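The complex appears here minus one protein chain, its other protein chains still in place.
Letters A and B mark the chains in the order given here, with residues in each chain numbered from 1 onward.
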Amino acid sequence: MTESLISKSIKRNEDPRLLTGNSTFIDDIEFPGMLHVAIKRSDYAHGVIKSIDTSEAKKIPGVVAIYTAEDLGDYWKAGPLQVPPPTAIPGAIFHARPLECIAKNKIRFSGEPIAVVVAESRYIAEDALDYIYLDVEMLDYVGDLEKAVEPGSALVHEDLGSNLAADVVQEVGNYEKAAAEADVVIKKRIVTTHVAGGAIENRGFVAQWDDNMKILNCWATTQGPIPMRNSIARYLGLMENQIRMINPSIGGGFGPKIMSSQIDDVIIPWIAMKLKKPIKWFEDRRENFLGTTSERDQVHYAEIALKNDGTILGVKDVFYHNTGAYDPYGMTIPLNTQTHVISNYKVPNYYTEIKMVFTNQMVVTPVRGAGRSHGIFVMERLLDAAAKKLGMDPVELRRKNLLPPEAFPFKTGVTGQDFVENILDSGNYPMALEKTVQALEYDKFKKEIQPKLRAEGKHKGIGIIMFTEGTAVGPYEGAKVMVGVTGKVNVVCAYSNQGQGHYTTLAQICASQLGVKVTDINVVIGDTGQFQWGVGAFASRGITLVGTAVHQASLKVREKALELGSKLLNTPKEELELEDGCIRIADLPEKSISLGELAMKANPTRGTVEEGMEPGLEAAAYYGPPHGATGFGCLGMIIDVDAETCKPKIERLVLTDDCGTPINPMIVDGQLHGGLQMGIGESFYEKLVYDEYGQMVTASYMDYLFPQASDMPAKMEIKHSVTPSPLNPLGVKGIGEAGAICVPACFMQALEDALYENDLDIVESSLNPSMLFHYVQKAKSA
Amino acid sequence: MADKMKVKITVNGTLYEREVEPRLLLSDFIRHDLGLTGTHVGCEHGLCGACTVLMNGEAVRSCILFTVMADGADIKTVESLGTMEKMHPIQEAFQEKHALQCGFCTPGFLMTTVEYLGKNPNPTAEEAREAIDGNFCRCTGYENIVEAVQLAAKKMAAHEQ
Partner (left out) sequence: MKPAPFDYFAPTSLEEALEKLTDLGYSGKVLAGGQSLIPAMNFRMARPAALVDLNKVTELSYIKPTQDGGLAIGTMTRDSAIEDSEVVKRLFPIIAEVMPNIAHKQIRNRGTFGGAVAHADPAAQIPALSLLLDAKMKIQSKKGDRWVDAQDFFMGPFMTVLEPEDLLTEVLLPGLVPGTGTSYKQISRQRGGYAQAAAISKVVMDGIKVKDVRVVLFSVAETPVLTKEPVRVLVGQVPTTEAIEAVAEYVAQNECDPGTDIHGTAEYRRNLVRVLVRRSLTEAVERARK
C-alpha cells in the first residue's frame, strides 16, 4: 500500500530556503544594466489634467526616460475587465469602467499614476519625481457612498451621468410579505471598513526583453500569472508563449496582488522592449497604501423579521459598495456579501440589493475575506440586535435558526461571485456551534463567572458567532506531474503561491499516489514557461482546484507506472505497489524497479511504440468544480475591557473550523492564525482613512496600525470538525479566509457584552478605543 | 549628487571596502551592493522590522540607517546563520513550529531572536511575545513564532551542553 500523506502535519519543503535567505523575491532579481522605475502619483483626488511638465525632471543626470499617458500614444488603453460583468443575474445593471493604468485627461483618485520615471537607480528615479509638475483643474471629491449617488454629486465618470456603477437585486421568497407577518422587525444601518491587504512584501515587476529570441521574460508578484501574461500579450500584440511570466517567491498576497492591467504590468514590459534593457519596479510602502487596491467599505441598510420565538422569517439588505475609481474586478466582492448574509441560517425570505458606487478612491478589489466578512457581520449584528429585543440568549437564537445538517447540499437561491447558483455543498453547523460553546464553557461563563466579575466591577464580555467561507470557486485549475530520471518528481502548475504551503501540500497529494518522499517532489508554481493554463490564487481555491488536479494527474501517472511496471516485471498490476520511490511486487519486494528507471523506459529512444502511446511518466489534469465548496465555523471570544480607557484585551479566542479534509493540519492552523490576525486588525486597528479632500491620511504604518504580536490573544484555541466536500475526491475545501471573515462580528458582540451597563449598538466593523468611548457616551445620554 | 564616501564595513565576517553615496540606506547596501538579499524591506520607515540586522551585536532596522553610519561596524544578516543543509537552531525551530508562511518577514524575526536569546536564554511565552513585538508578520498571527522562539531557546541550551 502506498502510504497516504493526506492529513499529516509534515514540515514544509520550502522552509529551509526561506529561512536561510535563499529564496528569490522580486526585489532580489538583478541584471547587469538594469534600470529602475519610480511612479509619479497624483496628489489630487479628482481633477482634469491641464498639463504634466516633465522637462526639468528629464534633465537630472541618471534619468533615462519619463513617460506620461501622452507619451504612450496608441499603446494607452483602458482595461480589460479582469472579472466579467454579472450577466448571469437577471436584471443586473453593470457599468464597466476598466482601469486606466495611467491617468490621461482626468485624475480619479489621489495616488493614481501620472508619470513613470526610468533611471539608473531607484534613488535617482525618486529624485526625478520631485521635479514633475502636474497642473490640474480640481473637481469636487466624491467619497461618501450614499451622497455619491444623489443628484448633483460630482461625477467620477462624467459620461455615465451618475456614480452608480452597478445595481443588482436578488430575491428569494417575498421579504415584504414576511415582514408584514413578523412579530418583530429590526432595522439597522451597518458600516464595514476600508482595510488594506497589507502583505509585508509590496508589489513588484521585473521585465527583460530578449531581442534575439523575441521572448519577454517577466517576474511579478502576481497572484494570477496566467491572466497577467495574457493581459500583457494583448497589450503588446505578442503570442502567449513569447512571454514567460514567473512568480518569484512572494511575500504574502491577501488579495491585492491578483490585479493585472495596472501600471506595472502594462508599462514595464513596454519600456523593457522599447529601451531593450531589463527594468525593475518595486513598489514602496507609501505607494502601496495609495495606489494598490484594497476594500471593505460598504454601507448596509439591513433588516430582519422574526417571530417572537426567534424564528427568522426574512432578511432584507440594501447596501452601497465602494468600488473606487474604476471597477475592473467586477462584482466579486458584493456578490460574496449577498451570498454570505444568509449562508448559516434558515432564511426563507431574502431581499438583497447591491448599489455599487464609483468614488475618488483607490480601486477596490478583494482582500482576504472579500465581501464575505461584511455579509457575516451584517447578519450577526442583526441577530445580536434581535436577541436583545426578544430577550433571548444570542447563542440560543442562533441555535434555533441554524441550517440543520440534513439540509445539505443547500441551495440558497442567490447567485454568487462565480455566476452560478450558490449551493452550500456540505456542513454541520450545530456541531461547530456546540464545540465552541463547550470550549468556552459559555453557560458557566454567563451564569456563574460573569455575574461575579460584574459584581467586582470588571468588564468581561463574551461573543459567539457563526460564519461560512465560500471557497474553491471555478472555473478551473490544472497541473502536470512528471517523474524524472532521478526518480524525483516534478509537480507544475500556473497557480501562485504567497505562503500557503503549496510546495508541501501539493507534494503530499502527489506523494500519496506515487509512493515517493515529500522532499523528493519539486513543486513549481507560477511559471508559465512550465505550465500554460490556470486562473489564479483567489477565493481560497488553491488546494481544492490545483490539489484535485494534482491528485488526478498523479493517479494517471500512477496508472502509467503500474502498466509499464506490470510489463517489465511480468506481474499483474494488482500485485504491484508503489513505495519507497519504486514499483515492486507486493509479496516479493526485492523484485522492483525504481521510478527513475521506469521514467527512462517510458521514454524509449529507439524501436517502435504502440499507437496512442504518450511518452514519459507524465500526465496533466484539469479540474473544475460545478460550484464552490463552503467551509464554515463558529468563533467565540472573551474580551476584557478597561471600561475607563476603552482598551480591550482578548482573553480567550476559540475557533471551530471545518474545511473538509485538511491536507496538512499544521498549515490549516497557520492559515487560520493569519486570518484571525487580519480579523483582529480590522476590528480594532487597521483602517484606511481619506480626508475630506480625498487625501489618504493613513499612508504609513505610523497611521495605519498593523496588528502586532501584543495585540493578539496569548493563545488561539483552534478546534476542528471534518465534513468532507462531496464535490472533489479528496473532500477538501479552502481555508484561506475563514479567520479574516469571522472576527469583527464576534468582537463587537463581545464588546457590547463587556460594557453591559450601557446598551451599546455597535454598527461598524472597525473601532478604536476612542470610538468605543463615544459609543458608551452616546448610550449613556440616550 | 553628493560625493561618495569610503566605508569599511564587516558583514558576516567579511570586510567590505566600498564607496557609497551618503544617502544610501544600509538595507540597500546590504541587499543591492553586497547582494545579500536575505534581508528584506517592507516599509522603509522603521516599523515592520523585515530589514532587521545585527549591528555590533544589536538588532537594528537597516532601512533607517545610512550606510555611512555603519562605517567600521560589524553587521550580521540572516546569511550568517545556518545553511539549507545545516540550519541554525533558531531556523530549525521556526520550521518545526511552522513559524513562517510566505517567509518575507522571517529574516527580521530571526535576527531579532538572535539578539534576544543571547541576552534572555529562557523566555516565558509572554517574554518571547514581547521580544518579537517590533516585527510585523501578516501571515502567521505570531503564535507559532512565539513558540518557535521558546523552542529555539531550548535547542540552543541543549547545543551548549
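Note that a residue touches a chain if its C-beta (ideal position, glycine included) is under 8 Å from a C-beta of that chain, and two chains touch if they have at least 3 such contacts.
From a predicted model like this one, the values you see are computed outputs, not experimental measurements.
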Contacting the left-out chain in the complete assembly, out of B:Ala59, B:Ala93, B:Leu110 or B:Ile145: B:Ala59
Of A:Arg368, A:Lys687 or A:Lys733, the one touching the omitted chain in the full complex: A:Lys687
Residue of A:Glu56, A:Asp703 or A:Glu757 in touch with the missing chain, whole complex considered: A:Asp703
Listed residues A:Lys40, A:Arg108, A:Arg122 or A:Arg368, member touching the removed chain: A:Arg122
Residue ranges of chain B at the interface with the undisplayed chain: 1-3, 5, 21-23, 25, 28, 44-46, 49, 52, 55, 58-61, 63-66, 68-69, 71, 112, 115-116, 130-131, 133-134
Touch list for chain A against the chain that is not drawn: 122-123, 126-127, 130, 284-286, 644-647, 685, 687, 689, 697-698, 700, 702-703, 705, 708, 710-711, 768-770, 773-774, 777
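We take it that only the chains that are shown with their structure count from here on.
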Chain B - residues contacting chain A, complex: 1, 21, 23-24, 31-32, 35-45, 47-48, 50, 77-79, 81-85, 87, 91, 94-96, 98, 100-107, 110, 125-126, 129-130, 132-146
Contacting residues of chain A [partner chain B, same complex]: 11-12, 14-25, 27-28, 30, 61, 123, 198-202, 249-252, 254, 284-285, 498-501, 666-667, 669-670, 672-678, 700-702, 706, 708-710, 712, 714-716, 739
